[in-house]
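Only one structure is covered here, and it is reproduced in the block below.
A protein chain is absent from this complex, but the other protein chains hold their places.
The block that comes next holds subunit A.
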Amino acid sequence: MVLDYRLDTETEALRTMVREFANEVVRPQIGAFYEADEFPTAIVRQMGELGLFGLPIPEEYGGSGGDYFTLCVALEELARVDSSIAITLEAGVSLGAMPIFRFGTPAQKKEWLPRLCAGEALGAFGLTEAGGGSDAGSTRTTARLEDGQWVVNGSKAFITNSGTDLTELVTVTAVTGTRPDGGKEISAIIVPSGTPGFVVGQRYSKVGWNASDTRELSFTDVRVPAENLVGDRGRGYAQFLSILDEGRIAIAALAVGLAQGCVDESVKYAAEREAFGSPIGRNQAIQFMIADMEVRASTARLAYYRAAERMLRGEPFKREAAIAKLYSSEMAMENARYATQVHGGYGFMNEFPVARFYRDAKILEIGEGTSEVQRMLIARSLGVGA
């Protein structure tokens, strides 16, 4: 029997490295970026030098030669300190580099992957539109072939990493025709930043993830070469869906990091803060809240480890990824609520990390498939309602 979730020496060393980086480099600076709604370009560049943006991509494309699980471990450690930084890495890899790595042509891989893996360039994925996220059929952006060029028209909403100083491309899903069954034919096309007609909007004012870059994009007669098609024509959405499951494990890892950060901060605060003559950690009410937080973080970690383990072994992991994503995001929300409660009034002050955690937790129940979508997938995998 094999049942072993210990990390190997190298993954453990990666965890230590990212933990030190997060504590020494990210922690002292990130609050100011968050407050100023500013993207921390220098920190992201440094993460690139450490090879974090190329973690799951082979060295021949400029990657670090790790696997998707090593990325998850890095995300967890970053999110333990700050989620804006973690989601910037998650989106940069899962949405920027992975579609090109999985479905791109040799030329596309050669052109984009080395810079994306090095964190010198960021890529974004433009899927969601104002009119729909989970519902692909509602895609309105169009692309038509004209004189060997795709002409893209439409707009995209909530696109991460799409307008940073490092952003060099957005892979956009667009309707390129009608399928034989009458449905929309959706394809994915690379639009380099700066292409005429491609306008990057202002940053959204968000509840959380304020140091990450999220924007609205618009395309008016944007012309790119025909060879910018990523993957098969008409398979853009389907192919994206096929890598969405692994993205869910990454978001689960990020949620576990946030939840563990809630524990870290609460343990520290419970020992420091005194009320009625002794540290508040002496009170059972506080002890129980922190114990419950640790239980949730530990359990959720096992859930994403399990999903990642199945994925790496090449076994089906759709259900496990949905379970990990659903449970970890909802428990992260719960931990953020508890952690701010432990901190009392200070938990409501933005300068305290737990206040940031509270604001950052909610999106985890929405992005990369809402909690409702995860429940639907899990129920469907059990044959319920079929």
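Just so we're on the same page, contacts are C-beta pairs under 8 Å (C-beta built on N, C-alpha and C of every residue); 3 or more make two chains touch, one makes a residue touch a chain; residues count from 1.
Keep this in mind: contacts and distances are computed from a predicted model.
The complex includes a chain that is not drawn, and of the options "NADH-quinone oxidoreductase subunit N", "Electron transfer flavoprotein subunit beta", "1-deoxy-D-xylulose-5-phosphate synthase, putative" or "Cytochrome c biogenesis protein ResB" the UniProt name matching it is "Electron transfer flavoprotein subunit beta".
Only one residue in the set A:I30, A:L55 or A:C262 touches the chain that does not appear here, and it is A:L55. In the complete complex, the residue from A:P40, A:G66, A:G163 or A:G347 that touches the missing chain is A:G66. Mapped onto subunit A, contacts with the missing chain fall at residues 9-10, 13-14, 17, 20-21, 49-52, 54-55, 59, 64-66, 70.
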